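Only one protein chain is missing; all other protein chains are in place.
Up next, subunit A:
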């Protein structure tokens, strides 16, 4: 990432950090105010030592910024910029098509009267699953495990237990060879330099047993929350910041509001309407 020497020099004062501004040295810097909004943030965010070199004063700013980001993400996921209640559009009555309206069942009436939003259904699901797991979590639970396995830190799949008895996996290759890239039909195991890293290891393990495959395709679906993408493992080191004015790298940080700009030119523009 370009360093601060990219800054234009419009005079000696321009290269010196102005009070209230920090030149952010490098891309590995983590801005606590923009820390991830993941569910565990509140647990580990505060005590994390990565955030020690923070110049911005305290929790007020960070929680304000966090709220800002959350609101922004909600906005980006919304339909119009209005609240749904505000934009209720009356469904027009159909002209001409009037067949005697069918008698509705109790179930249908209930569904049509429901004013639950998705988040309410999601809360219901979460509550249902936690009740289920309290009761000893039956394995037939439809909604599946609430916590996705192997989260956050990528792990190689656990070693597969081989079932005793005849293991017939040949059909995987033979039944529809066209769907499998040619190289996979040879089960050659060639060691390579990637072997040290389990993620990059190339020794292709044998195809899973039929029982294993059966288990894979008959497992119940995960819950909505469990299927959500985890942050990338390199999330922290890749967090990038951009100029609030022009979208270029945001290497300069406003100490008042935590906003970012690319240069002193855009700092001036930011200052004219800094939110603090």
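Assume contacts are C-beta pairs under 8 Å (C-beta built on N, C-alpha and C of every residue); 3 or more make two chains touch, one makes a residue touch a chain; residues count from 1.
Everything below uses one rule, namely that contacts and distances are computed from a predicted model.
**Student:** Which of the following is the UniProt-recorded protein name of the chain this complex doesn't show: "Actin-like protein ARP6", "Dynactin subunit 4", "Polynucleotide 5'-hydroxyl-kinase GRC3" or "S-adenosyl-L-methionine-dependent methyltransferase"?
**Tutor:** "Actin-like protein ARP6"
**Student:** Considering the whole complex rather than only what is displayed, give the residues of subunit A touching the chain that is not shown.
**Tutor:** 1-2, 8, 34, 36-38, 41, 69, 72-73, 75-82, 84, 87-92, 94, 96-97, 102, 104-105, 107-108, 111-112, 114, 116-118, 121-122, 124-125, 128, 142-144, 148-150, 154-157, 160, 171-172, 175-176, 178-181, 183-184, 190, 192, 194, 199-202, 204-208, 210, 212-214, 216-224, 226-233, 235, 238-240, 242, 245-249, 262-263, 265-266, 269
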